[in-house]
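One chain of protein is taken out of this complex; the other chains stay put.
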Amino acid sequence: MTKHKIFSFPVRIYFQDTDAGGVVYHANYVNFMERARTEWLRTFGYSNMGMMKELGMMFVVRTIKLDYLKPALLDDLLAVTVQIKDIGRSRVTLLQTVSRGEDLLTEGEVHLVCVTADSFKPVSVPDVLRNQWS
Amino acid sequence: MTKHKIFSFPVRIYFQDTDAGGVVYHANYVNFMERARTEWLRTFGYSNMGMMKELGMMFVVRTIKLDYLKPALLDDLLAVTVQIKDIGRSRVTLLQTVSRGEDLLTEGEVHLVCVTADSFKPVSVPDVLRNQWS
Amino acid sequence: MTKHKIFSFPVRIYFQDTDAGGVVYHANYVNFMERARTEWLRTFGYSNMGMMKELGMMFVVRTIKLDYLKPALLDDLLAVTVQIKDIGRSRVTLLQTVSRGEDLLTEGEVHLVCVTADSFKPVSVPDVLRNQWS
Partner (left out) sequence: MTKHKIFSFPVRIYFQDTDAGGVVYHANYVNFMERARTEWLRTFGYSNMGMMKELGMMFVVRTIKLDYLKPALLDDLLAVTVQIKDIGRSRVTLLQTVSRGEDLLTEGEVHLVCVTADSFKPVSVPDVLRNQWS
């Protein structure tokens, strides 16, 4: 599907992540995916603040699409992945999954847009990132 | 697009809903939409617990698709809507929006599946709801 | 105990507020109390942004003490109160409770400090608020 490398980040499930249905509350997968994206960006040399200060930009979520296949449970140790699907001028499309062992629990597609940190105007993905991603 | 009625529910933005970007954190729109769906279901006579106890079922989110158009801000009073797009045997597709006055901020499409409260098996949408929705 | 008026704000419990123990997750009472404080401040003429822009200050939580007496449940409609216990130069101590009907569920005491919005330095509680509170 894509030749880009898959980055994986572990997330442990605590009471705070679950709901009275006994499973992980559905909005929390969006949080897990944000944590994984942040750690993935860190592997390319940038924290959130570092990106804002050194590059004057940040990534914002433009669309998100989630497919809930199986529920995650209290105490689970999940793997949350990030993989580039494709890159436009200011847009990056990511595939993200949440799994428990061999079980795929949630699949997501996230469109990020690169914007200026001060006025939220779309700008090109910085070359320092684009070069590492191509 | 659909002839189903639009239900609207007000949501106020507090510090807890925002992030260091100065806007509402993107996962929180998923929470706002859950609040609106719960209040919408209540207008048909069922709380979450009531549905589980009287009908033996609950709705779970199967897919969610969000389009972030403009950011919501601290102190905003938003309107979160729910409207049926279509209904299958055990599946209900909803359109949901988040607006501030005339400004549409976020658009969503949510597929719910009606499942048994004890074993999470898909079941038909109860007639007591289907009749009110047709 | 105190002659100050009690302000009360309704909070509905959704799945997002509960955990796998089947009750409201304990950290969420802190959120409910923040919502009530914000609405209480609004009755004196100030939103969070308004306070920052017009008065150049904000309130931050310095200490919080919570006593969990009984659990809140899914679908509950709670009353969250705010009452001034006493006011110092830059400090305001509040009593806050969370109740379901006659049942007191959680009691809290919250010390707020009035700080400058730009540098977080303690400043006197503005007279425009102090006068309304005495």
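Going by the order they are written in, the chains are A, B and C; count residues from 1 in each one.
Operating definition for what follows: contacts are C-beta pairs under 8 Å (C-beta built on N, C-alpha and C of every residue); 3 or more make two chains touch, one makes a residue touch a chain.
Just so it is clear, the model here is predicted, and its values are computed rather than measured.
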Message: If I consider the whole complex, including the chain that's not displayed, which of C:I64, C:L104 or C:V123 touches that chain?
response: C:I64
Task: May I ask which residue of A:I6, A:M49 or A:V128 touches the chain that does not appear here?
output: A:M49
Query: List the subunit B residues touching the unshown chain?
result: 15-16, 18-23, 25, 27, 73-74
Message: Even though one chain is hidden, which residues of subunit C still touch it in the full complex?
response: 20-21, 26-28, 30-31, 34, 48, 58, 60-68, 71, 120
Query: On subunit A, what residues meet the omitted chain?
result: 12, 14-16, 31, 34-35, 38-39, 47-50, 73-75
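Going forward, only the chains that are shown with their structure count from here on.
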- line: Given over half shared residue numbers means same and under half means different, the subunit A/subunit B interface is same
- line: Distance between the CA centroids of subunit B and subunit C (whole Å) is 28
Task: Can you check how far apart subunit A and subunit C are, centre to centre, with Cα atoms defining each centre and the answer in Å?
output: 33
Query: Approximately how many whole Å separate the CA-defined centres of subunit A and subunit B?
result: 23
Query: Which residues of subunit A are in contact with two or more other chains?
result: 20-21, 27
